[in-house]
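Yeah, one chain of the complex is gone here, protein chain that is, but the others are all in their spots.
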């Protein structure tokens, strides 16, 4: 059974103009698998509390990347106001389905929509940390270049990991793919793989359908959706 | 033991003596739903009242909207702790719909398109306390807020105001509904903070 633990913020790192990575110190953290998430609970001075779920961004320790949602309730606090030394409550790790284990032999296809990159980045980092040679391919859809997270890390060569970016609204100058919705061409050609899809609900639905259309076995497509308001 | 998060305030919460205990003021109108939104074409929509004696009273969309309506302005209170004050609706009072209904039942089970149910004493639907509402804030009620029509029974927590209402069954014994069988209070009076079964 999983209890609430006190987590103290130790470090913050801006990923872009609206996303921030928060590193927490959590005593007796039991460790986790790439893809798992935590539930966080924030309590105001008058007892009002709010809960949200966030994916763990790295293979070790408690590191969360939070996308600021305009007019959100929790994400503006986490991305703008919370300072090292501040505390919140946290429960986890949870979720044993949307996970990748470094001993998995099958090639992996990761499909991220926006902030859905976070648990998939955890898988890429876990692969690197374990020295695994499982072939990885990441297709990362974002609205515009300003929305990219982990840019430097993703563009740095990582043997066995191929990364392609799909801009849906606006691409940087010279980018070979014109901006537009994710298509089967972005995800193909078919190659046998364990697929992990994470993003907003609509994105996940359409990406999963594209994968099935390409010939992927639905039983090997694992999805994680964000709600309409992951605020 | 609770750990407070320094600097976290959450949504702004107003103070108002029209707010029941434990409720916060909502500025928007949150959409809550336990399932997919049903889309019922108006030419197939109907509202029914089934009595304990097996009689069925039926209204088509044209018939319902041709009845005399009221425009109640009411405060609504959701058990998830938001309240919205002074909301404006248009709907038919249940008193009008029950005019020709003969019943000695004490209980009502309200059922919706999509399968949702909620129960309440029949008395709580009568005497100007409840409406079948089909307009909100000057507009047709949208599917996300329960359109084409929803029950509006604002003196109880808002889960009793069934969205996508389809009918009411009158019963001689109480029959707990969707949330009432899953830990929520059978009656749900916000002023007595009857949220959960044991409150």
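Each chain carries a letter (A and B) given by its place in the written order, and its residues are counted from 1.
One rule holds in what follows: a residue touches a chain if its C-beta (ideal position, glycine included) is under 8 Å from a C-beta of that chain, and two chains touch if they have at least 3 such contacts.
The working rule: contacts and distances are computed from a predicted model.
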*asked:* For the chain not present in this complex, what protein name does its UniProt entry give, out of "Hydrogenase maturation nickel metallochaperone HypA", "Malonate transporter subunit MadM", "Carbon monoxide dehydrogenase subunit G" or "Phosphate transport system permease protein PstA"?
replied: "Hydrogenase maturation nickel metallochaperone HypA"
*Contacts of subunit A with the absent chain, listed as residue ranges*: 1-2, 30-33, 36-39, 53, 91-99, 201-202, 204-205, 222-229
*Pick out the residues on subunit B that sit against the missing chain.*
30-37, 39, 79-80, 115, 144, 159, 179, 181-184, 195-198
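Going forward, only the chains that are shown with their structure count from here on.
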_Nearest whole angstrom, what separates the Cα centre of subunit A from the Cα centre of subunit B?_
38
*Which of the residues in subunit A end up touching subunit B in this complex?*
6, 42-50, 73-74, 77, 81-83, 86-89
*Show which residues of subunit B lie in contact with subunit A when the two form their complex.*
2-11, 13, 24
